[in-house]
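A single protein chain has been omitted from the complex, and every remaining protein chain is retained in its original position.
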Amino acid sequence: MPLLSVDELTVTFGGRGRTPSTAVDGVSFTVDQGQVVGLVGESGCGKSVTSLALMGLLPRKGVTIGGRAVFDGEDLLAMGPKKLRDMRGSKLAMIFQDPLSSLNPVIPIGVQVTEILERHRGLKGEAARKEAAHLLDRVGIPDPRRRLKEYPHQLSGGMRQRALIAMAVACAPRLLIADEPTTALDVTIQAQILELLKELVDQEGTALLMITHDLGVVAGLCDQVNVLYAGKAVETAGRRELFAHPTHPYAHGLLGSIPRLDAPRGEPLNPIRGSINDKIAWADGCAFAPRCDFYTMECLTGTPQLTEPRTEGHRVRCVNPVLPEAPAEEVPA
Amino acid sequence: MSTKTDKIDRLAELTQANETTTGASLWREAFRRLKNSKMAVIGAAVIALFVVVAIVGPWLAPHTPTAQTWRGEVFANQGKFVGARGENWFGLDHLGRDMFSRMLVGARQTLLVGVVSMLIGLVVGALIGMLSGAAATLGGRTGRRVDTVVMRFIDILLSLPSLLLAVSIAAVMGQSLTTVMIAVGVVQIPVFARLLRGSMLSQGGSDYVLAAKALGVRRKRIVLTQILPNSLSPVIVQATLSLATAIIEAAALSYLGLGNPDPAVPEWGVMLAQAQRFFDNAPMMAVYPAVGIIVTALGFTLLGEAMREALDPKLRG
Partner (left out) sequence: MSLLELDGVKVHFPVKRGLLFDRTVGHVYAVDGVSLKVEAGQTYGLVGESGCGKTTLGRAVLRLVDVTDGEVVFDGTDLAKLPEEEMRKFRRRLQMVFQDPLGSLNPRQNIESILSEGMLAHGIGANQEERREKIKAILQRVGLPSNALSRYPHEFSGGQRQRIGIARALVLEPDVIICDEPVSALDVSIQAQVVNLLEELQEQLGLTYLVIAHDLAVVRHISDVIGVMYLGSLVEEAPSDALYAAPKHPYTKALMSAVPVPDPEVEDRRERILLHGDLPSPANPPAGCRFHTRCPWAQPRCGQERPVLTDVGDGHKVACHFAAEIESGDLPLTRPTGVEAVVGTAASTEESAGEPPQGDAKTV
């Protein structure tokens, strides 16, 4: 049984006087124990809203959440706020993109870490401080005793993200949700943080749900990858399978459009045309159709279903997937 | 017909729903949001009513507001007053004048005080703020010094208690409606100056100003076409809100006896001030002008708050 099983999660925003907009439109995926699962997509694909919904961090007013998210035998979406608060930090923890705004600016780092230890692990006084110092050291913050007394603004971006990771892993959570944890960081610092996350997952057996727009990050870290587009998962596969055989035209196009540091130079890139604004409602057909080179009339009649056109476990939501036998060109008239 | 054109047609049809409106400026969008705001509509309705009364009030008034027609029925020193009745809807004041007529005629003075003093504050304050802001953002080292000096002066103005400042001005200029307007207006100057300067300073650091500099646009033009239009929103909101404060402050000054001493021109603030002496026996004499001032001020505040929301760039889109 998977550790987390998200089933047809939908999130609709619709405040007063506003037309409701669906940010997440039936997303299903699973995370196994100790597995690293990636949710990849561009802005507006619903990846961050998914993570916030799982953590119960969406505002209660004006938001409708549907579907199920069974974590360790219990539905996170049906859980009461108090139970969810206990769950967060102990069994479930989250790391955000902007470490500065997720730390309380007027409280020293040490107090913020020991608070979690007191609340969820019942450690007190010197024992809590000792454990906090150990945690900071664990995530590679030099001179942890001194750092415990410092305030968030005294730390650099990379150090802040480490402190946040230390807080997240303080109670040995079973699942860690990381929402673009390295996007705000420089690439050498990103490498440090990714290496640290990888090491934590290996050593502690924590499952990691990695939310990112960076396919490079996914390629180095995730076991299983879900590609999201306009609120739906369009392709799900193991890491090697996905990067070797991207089958949905979106994933295929995305991988083809990225300049690679190790590829020969001098050839123009193959961009995907249009923008995320050029979409149609999933109910009418494939949201990606307006930007797709392969779309046909079938793409414009009803939601395409997930199929496994290539190998088992490699699910693709497309009527005309990119397959080796079907050459990549438009279907003739 | 080929399937190719069919599918293109079908796609066009499905994407049409997403077409956004075109060519709407931010001002127009803000106005559209304003129209949809209940707060703005109520505020605007109150203000409209007030303005109409202020304009046509003197013609609507059933009696002459200054004529002591019923002086034989009111004996203020004996505590004998006349309340609301068929002939005098709001009753009579301490000199036997019709309160309803006085309220109608007084609205004009109140509006005049509010608008003129707000304009004094707005025009002078915005001018100082604009010069200071322009000097600080694009004037180089000299500009920054000019700005520092001007702003310290404004700080001094701001640190004086506004009522004290108004009283001092009134003391110098004597007791008149003009005094009230100038006193209330001067108090508003530092508010507008600081607001516009601050807004210009934050806009001055934005990327599009840098982009205009990179284009080679002249400094004067950058201030006028780039920085200023984007800095005006908070000033517009403040102008609306300060109409409310101006009316209340003018009433306060009148209440303190610094207002127009001319009994021929009724004004709500003066009326309120006069009514206090008879509050025990004729509370309604104070209630009418007080409610008038409060409701009008509320109207301006509601509109101002609604405008703040409508003009907020964070709600754009």
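Order of writing sets the labels: A and B. Residues in every chain begin at 1.
Quick note on the criterion: a contact is a pair of C-beta atoms (placed from the backbone, for glycine too) under 8 Å apart; a residue touches a chain by one contact, two chains touch by 3 or more.
Because the structure is predicted, anything quoted here is derived from the model rather than measured.
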Out of A:253, A:290 or A:321, only one touches the absent chain, namely A:253
Considering the whole complex, which of B:62, B:79, B:174 or B:229 touches the chain not shown? B:229
Going by the contact rule already stated, which one of A:25, A:179, A:214 or A:235 would touch the omitted chain in the full complex? A:214
Give me the chain B residues in contact with the hidden chain, please. 20-27, 145, 148, 152, 206-208, 210-218, 221, 225-226, 229-230, 313, 316-317
On chain A, what residues meet the omitted chain? 42-43, 136-144, 153-159, 186-196, 198-199, 213-220, 239-240, 243, 253-255, 257-262, 265, 268-273, 275-277, 291
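As a convention for this text, only the chains that are shown with their structure count from here on.
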Counting in whole Å, what is the centre-to-centre distance of chain A and chain B, each centre being its mean C-alpha position? 49
Under the touch definition given earlier, write down the residues of chain B that touch chain A in their complex. 2-4, 6-7, 10-11, 14-15, 17-18, 36
For chain A, which residues count as touching chain B in their complex? 17, 277-281, 284-285, 289-290, 295-297, 299-300, 333
